[in-house]
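Read the structure below first, then the notes.
This view holds just a subset of the chains, kept in their places.
Going by the order they are written in, the chains are A and B; count residues from 1 in each one.
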């Protein structure tokens, strides 16, 4: 029989300059099946084929900078074809502006410091993911950190906006904390994965004076 | 920062401060535009397939705006500033009507009504600021030529509910898109002109 229609499962841009879409093939109807990704762009009749099936691995299409436009809707379909016939996925509408999911922040440092009036606090600093061009202002990232005592259950999440450092005052003396950070474009798109877990031991004299 | 120490003559808001305020305002306007679109979409557009019809329906699509980072970085800042001014001006008229016509939508929640009025007011405020910035940067007269007229009022008043709701959907979809462009371009310009591309 002809192949089942494939399903476009996800499109993602890691740095708001390129993007990739992935699809899941349906059953191949017992015959070797190949897949063709076709797309048209808002305001154009022309239909294009996927520019690069390789870079992002199997069942994927990678759109490099030249093929990536923002504030315009891509109408994407995937056609599965075997010797009996073919079947086309439902159309998938994508505006790359809304599918940006950055990589996690990097270069995270944790440092215990004492303020002028000898009050101890924790300073966290981090850098944006390397791929993300925040210097030019094309992409603006916001950050959120979470921490909890090692054996604790509940994460405490703190949104820190566009800063790349944060001072923490009210921490539990003598506890060992786990800290992670993630980031997201300032308006649209989704949070990155959390950064790898980092640990910091809060000294027992990390006390608020009388 | 003392304001105008000892009454100096050219006592004015610095270009950096003007850009800071413009970016904060464009960020705020886009957040409101996103919220109002999402609220309308959830409440009135589910299952009506409006997105497929909203393709290429923005009254500002005639304005050629940069569509990726390279284009945005290659365009001269005066041209990009004029484009931002042109898009902002092109939204003055529709926003006035959006703020009034949205009151006629059946059971429109207070949050949609309030946001429509707030966006209209803040858009005018941002236009004032952009004219000030352009005036500061361009020695010559502020160019008025970029503008894209909006003829969508009749469609917001159509008797047929589905058509009328689609007209609102399309306007809010375009507002979300254009306010995001403005916010993005201003952040780029600020990094370029104030922070030497080192934000």
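In this section, a residue touches a chain if its C-beta (ideal position, glycine included) is under 8 Å from a C-beta of that chain, and two chains touch if they have at least 3 such contacts.
Remember, predicted model here, so these are calculated numbers, not experimental data.
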What stoichiometry, expressed in the displayed chain labels, describes the complete complex in this file? A x2, B x1
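Note that only the chains that are shown with their structure count from here on.
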Whole-Å distance, C-alpha centre of subunit A to that of subunit B, is 27
Touching residues of subunit B toward subunit A in the complex: what are they? 27, 30-31, 34, 51-52, 54-56, 61, 65, 67-70, 72-73, 177, 180-181, 183-184, 187-192, 197-199
Interface with subunit B, subunit A side, in the complex: residues 16-17, 42-43, 65, 68-73, 75, 91, 93, 95, 97, 133-138, 140, 186-188
